[in-house]
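Just one protein chain is left out here, and the rest sit where they should.
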Amino acid sequence: MAGKLDLDPRTVARARALAAKAGQPVVDLARSHTTVSVERAVLRLAGVHGADADGIPWVNRLVDAVRADVGLGHGVAVPVFHAATTTGVEDLTVLAQKAAAGSVRFDVPEKKAEIATARRLARRAAGAGLKIVDRRRAERDRLIKRFGDPKQRPWIYLIVATGDIYEDIPQAQAAARAGADIIAVIRSTGQSLLDYVPEGATREGFAGTYATQENFRLMRAALDETSKELGRYIRLTNYASGLCMPEIAALAGMERLDMMLNDSMYGILFRDINPIRTFVDQRFSRQVHARAGIIINTGEDNYLTTADAVEAAHTVTVSQLLNEFFAHEAGLQDWQLGLGHAFEINPDLPDSFRLELAHALLARELFPEAPLKWMPPTKHMTGDVFRGNLLDGFFNLAGALTGQGILLVGMMTEAVVTPWLSDRDIALQNVKYVLNGAGNLHEDFTPGPFIRGRADQVLNEAIDLLERIVDDTLMDAIADGTFGLMKRPADRGKGLDGVARQEEDYYNPVEEML
Amino acid sequence: MAGKLDLDPRTVARARALAAKAGQPVVDLARSHTTVSVERAVLRLAGVHGADADGIPWVNRLVDAVRADVGLGHGVAVPVFHAATTTGVEDLTVLAQKAAAGSVRFDVPEKKAEIATARRLARRAAGAGLKIVDRRRAERDRLIKRFGDPKQRPWIYLIVATGDIYEDIPQAQAAARAGADIIAVIRSTGQSLLDYVPEGATREGFAGTYATQENFRLMRAALDETSKELGRYIRLTNYASGLCMPEIAALAGMERLDMMLNDSMYGILFRDINPIRTFVDQRFSRQVHARAGIIINTGEDNYLTTADAVEAAHTVTVSQLLNEFFAHEAGLQDWQLGLGHAFEINPDLPDSFRLELAHALLARELFPEAPLKWMPPTKHMTGDVFRGNLLDGFFNLAGALTGQGILLVGMMTEAVVTPWLSDRDIALQNVKYVLNGAGNLHEDFTPGPFIRGRADQVLNEAIDLLERIVDDTLMDAIADGTFGLMKRPADRGKGLDGVARQEEDYYNPVEEML
Amino acid sequence: MIVRPYGDTTGDGMVQLSFTLPIPHDKRAEGAALQLAGKMGMDPAMLVHAKQMGDGFTFFVVYGKVGHLVDTDKVQVVERDFPLLSAKEVNAAIKRRLRRRLNVVGACIGTDAHTVGIDAILNLKGIAGEKGLEYYSELSVTNMGAQVSVPELVETAREKKADAVLVSQVVTQRDAHLHNTRAMSAAFREALPAGKRPLLIVGGPRFDELMTGELGVDRIFSRGTTPREVASYLVHALTENRA
Partner (left out) sequence: MIVRPYGDTTGDGMVQLSFTLPIPHDKRAEGAALQLAGKMGMDPAMLVHAKQMGDGFTFFVVYGKVGHLVDTDKVQVVERDFPLLSAKEVNAAIKRRLRRRLNVVGACIGTDAHTVGIDAILNLKGIAGEKGLEYYSELSVTNMGAQVSVPELVETAREKKADAVLVSQVVTQRDAHLHNTRAMSAAFREALPAGKRPLLIVGGPRFDELMTGELGVDRIFSRGTTPREVASYLVHALTENRA
């Protein structure tokens, strides 16, 4: 598939080098900070679970208590396990309950031996969590071997979002039976700004269902059944982005989710989360994903819902290069990089479809080993559902012609409602028609000067922008509205108070083992 | 556009030579026969018009009277004009009325001078009719110069079919405003089996509106207005095929229709009209179209509604070659040959879209100068209107990719109702999206081995079939169900009694002047 | 069982509706569209798309909730009230009970020239992998083809001593299929006394199978009919009820 654009390898190499240069300061920042959510993720892996009567998880209570006593900068592992030893309360969940009741105080031991003991215990506990993650990964490998991967590329990705996990399950199963390879359960609006992960099975989300460990478990179990029934392993996706990225990543690893939405900048741009908080959280969460064998999906498509898809095409490329750099740095392999892009050019623009092909092919050829995630039209969808289904058909065709890896199925009711059962069925029928009837059309697709020229232009604009970012720093670029027209200064945004600079003696048993 | 398939010019030449060989005996047959409708067409051009109280046109009454007295074999022109001279009734319509009342008898004059006089008068009268045709053609040229041709290829062809000419008119105008370049008024079901042309403005057709001279006039006048309003000449189409092909061709010429459905075999196959009747009628009608500068549309698409579009692909090619041969023989130029073909492959077939491209491109490259008419999916359309609109979109794309000349716009309600106003609007929006966004995709379309191989295969199958037809005669092939699975023996079918062998002294002033 | 339409949650009652009103697009037109949706029982109704077409028409798409309940127990359907037989069983039943071949005459009447449907039922080739009635050795089939006039049909039915007449009607504009069917059944009633009248069967994709009484026919077949169903019905109606 690669090689239709004749991209100059030196230009490509230069783009990558610039991205690394632009990204490195952010990596340094991430390595030198921690956040409440990173620490809670450690405790979740170490076995803390459940929530208090108000629904606030014990991990939150525990981290808040530690933080009140000694701050976050040392990491919570040592204070917590030290307290466990000194109090003799080995069950951390019980410890958290006691801490919440004010009957435990935390401190950072001074003695080398005490530190060593606390660290050892922490490592053992967190190791047990990672072992679950490893077991889940092996289980996935086994199930894929048994049931098989989808027969075709792109894999077909469908959204379920009733708000009620018990409605979601049959809908997801129906979607899989109708041809979906990947089910994504969209979260309730607003969850990404909760600084905790809700607990239990939930039935009351708005335009999405809460991401909880129990919901993950229920849906994964249901899809395992369906995988068996269909003889095809159905992947499950959820969202890491938000204030709880690291924790959700840990839960996803422990419940065998297969893909996670995880973008290095989405939270900053589209949820107004503090940039530093996001960069720290995304790094840790990606390390966990790497370990869990989870494919990440980045969020470049979102830029084109606010910015113009032609004018801002190069910002997508820049962001993909940055996401790739950050992902590699966190240990993710190329096959785990579901880099995002989207079919969002104004359909009234002359040659709009060919411009889409140019952009999609550029991404394909810049990241030949990555399972690119191709997002459907949303911005230019209207209440005209007949036209909507047509646009989605051409989106599907562009996906097939340019060899995309993951196809998020577009819905004719995009501008109207979250997908109905029948919308999904109509949409899948659309995908099937296109892939079956025209899926091999790439054999007859040899981009001419228009498409090649446009791809070159976008790549060059991306390089120009990267040069500017290298000069000004990525943080400033984000503050200036470079991506998706959103202006997000580094000292603003939600969740900044959950960030702490790592002290000399910062210890994180999970990071150590990743 | 041409040359993407690398067809072997010798193979193509061989196919054409075979078609000529297969068609010649039919031409000989057509030249040696006449029909009631050919003779009525002559009289219409000579100025007979109107109908009796039962709605039976005076041309029918007159031809029937002549026939009863002297048979058809001499042509009606000489007996009629001889009678006009001898009775002194110069107005032929009055003569027809008298003939119907039984007060005139016809005979074939014996004297050379009488014959010469009758022929001269006939020539003059028919010449006046042809002059109207010529004037209309010049008028069209002028209007096209003034208002311009459509800006894009393919031209967009839309059907109107309310059954009521006064509903048709605003709908046609709305369609033109919305982007149609060509308006076709479909006829009422069953009109093609009427052995006369109804008179006057009509409001009671079933699934179509009667083709009458007055309806032609009303619609053409309305579209002239709209052409002016839009600064784009809107073409008008109707149907010649049927028992009255020659007459309708004459009326179309006199009322400045721009295109006519006119196939050499459609009437035989799909209306069970006698083969000889059809071949005679089509030849004369095409001579009239040639004079009128009318583009014909052939009906190969229909085969694929009854036969399978993949199995029978080569029968389409054979029929196109035959239609071309007959058309050239009748004096039509390449630019007047709207040869038909259609997007009718079962959409569930793997690579169905690429097979469509192969077939469409084969037609394109076999007839590079002809404005091919590309017909939308009908057979595999269902009540699922959402899927229908998608299929139509891919049909539009195939049309653009393969450079079709005339695009008959598909309707999402194909399997439900004759098109609603809103169906046409949705359909036009579909066409516009595809042509605007992907109309130039042919630049990036370079058929690979699959498409090239399929085109070759169809062409070779066509040659094999033509060889068989040359051996067995075309009449036998038609009798055997070669086209559209319809079996039509030469001695059966409707309208056979309206055919007569030409006598030695057969005279037809119109044919002489064409 | 009582059910409601289902969008994405049990009981949400959601439906999609589109239509054109013969008025230009403005706020009042949108209100008019919502008024219609309201009269159809949509509440709340969301007008999600409005587009003017030409001067005086506007197309609307409306989504919304209907309050109507659907009671599946009150649904009237023409359920197959006869066993579905194999070709062998059909032939055997006719042989045993009728002791002669059963005569079938088929046609598209009126100006309708859509023969694919009736051919699918009658011709050897059949449809959907099932052979047509010509394949059944105990059926004698006359397929008159398209655009057959009612008098011709009656004449042929009489001549062939038809046990059953099968008529196809595909064009429905201005209710052509209903008019033609009524004309056909009336002609048979007029031409033949009750006992001598063949079984009248009509078929086509847009018929309502409940309308037999109104149309004066014995049975109506609609979308997706297969030859076996028709053959089985013939056996049931002609050898069980009558013979």
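We call the chains A, B and C, going by the order they appear; numbering starts again at 1 in every chain.
The rule is short, and it goes like this: a contact is a pair of C-beta atoms (placed from the backbone, for glycine too) under 8 Å apart; a residue touches a chain by one contact, two chains touch by 3 or more.
Because the structure is predicted, anything quoted here is derived from the model rather than measured.
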Per the touch definition above, residue among A:Thr11, A:Gln24, A:Thr87 or A:Ser422 touching the missing chain: A:Ser422
Options B:Ala20, B:Leu158 or B:Leu421, residue touching the unrepresented chain: B:Leu421
Residue in contact with the excluded chain [from C:Gly31, C:Pro83 or C:Pro151]: C:Gly31
Interface with the undisplayed chain - residues on chain C: 1, 3-7, 10, 14-23, 27-32, 34-36, 39-41, 44, 46, 57, 66, 68, 70-72, 74-79, 206, 208
Where the unshown chain meets chain A, residue by residue: 163, 170, 173-174, 177-178, 188-191, 193, 206-207, 270-272, 305-306, 415, 417-418, 420-422, 425-426
Chain not shown, touching residues in chain B: 161-164, 167, 171, 382-385, 413, 415-421
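Simple rule for what comes next: only the chains that are shown with their structure count from here on.
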Mean-CA-position distance for chain C and chain B (Å): 33
Intercentroid distance (Cα basis), chain C paired with chain A, Å: 52
Separation of mean Cα positions, chain B and chain A [Å, integer]: 60
Residues of chain A engaged with two or more neighbouring chains: 384-385
Chain C, residues touching no fewer than two other chains: 51
